[in-house]
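Shown here: the complex without one of its protein chains, the others still in place.
Take a look at subunit A:
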Amino acid sequence: MSLELDAEQVAFTFKGGMLPLTVIELASGNIERIEAQLSGKISQSPAFFQHTPVVIGLERLPDEPLALDQLCAMLRRHRLLPVAVRGGNDAIKQSAWALGIGWFPPQEGRAQPVVEPVPVAPLPEEAPPLELRSGRIFRGTVRSGQQVSAPRGDLVVVGAVNAGAEILAAGSIHVYGPLRGRALAGIHGDQDAAVFCHELDAELLSVAGNYKRLEDIPPDLLGKSVQVRMVEDQLEISAFEPLRV
């Protein structure tokens, strides 16, 4: 046996963490309807539904009865892993616990601070505020086979993204150079995310799971400086007009 049994050798330590989690914010308690919509999303971007942990958000239907067990089973069939419920009444809380998943109090609008702290330890003191370190700037060429991601914020690439490369961001993506590979913005479902690039030649563009392949991109937009965003539930690519002086 070793000679010293000091604090270094404890079996575990509690660490504070802020993990990115996708919230499925339900607008309906009808499981068939949820499943129908989900199937569509999954066929669009299967890569993001590989045992992805999700939180079921019930803020928008606080008192509606919900078959939580069936909902969880359905999500698991589609390779999503429900890990907790946020919001809902006491009955929901009890059935979440019975199913072995967690319960978080409802989040009431952004401006209002959450009254009860969520059961995640606070960030360590030395960590800068979340806003300051959630984005990422990558300088250089993203090459075939490489993946660069900003799982919590915007991604800025100062350079080229070559064919066969993939860039991902929870927020928006900005490429100051040619975009020849795959760019996926809003990977946790943020519909307001967008992709901006200097020179469009992308293999795939996606915002919140809505995607267009190179084949679907109007040829007159290729090589242009563009933005890609959701407009009325459609992925729209538009060229920046040259400035007229």
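A few notes on this one:
Methods note: a contact is a pair of C-beta atoms (placed from the backbone, for glycine too) under 8 Å apart; a residue touches a chain by one contact, two chains touch by 3 or more; residues count from 1.
Just so we're on the same page, contacts and distances are computed from a predicted model.
For the chain of the complex excluded from view, the name given in UniProt is "Septum site-determining protein MinD" [choices: "Glycine betaine transport system permease protein OpuAB", "Septum site-determining protein MinD", "NADH-quinone oxidoreductase subunit F" or "ABC transporter ATP-binding protein"]. Of the listed positions A:Thr22, A:Ser134, A:Asn162 or A:Ser206, the one in contact with the omitted chain in the full complex is A:Asn162. Within the complete assembly, residues 141, 143-146, 159-160, 162-164, 180 of subunit A touch the chain that is not shown.
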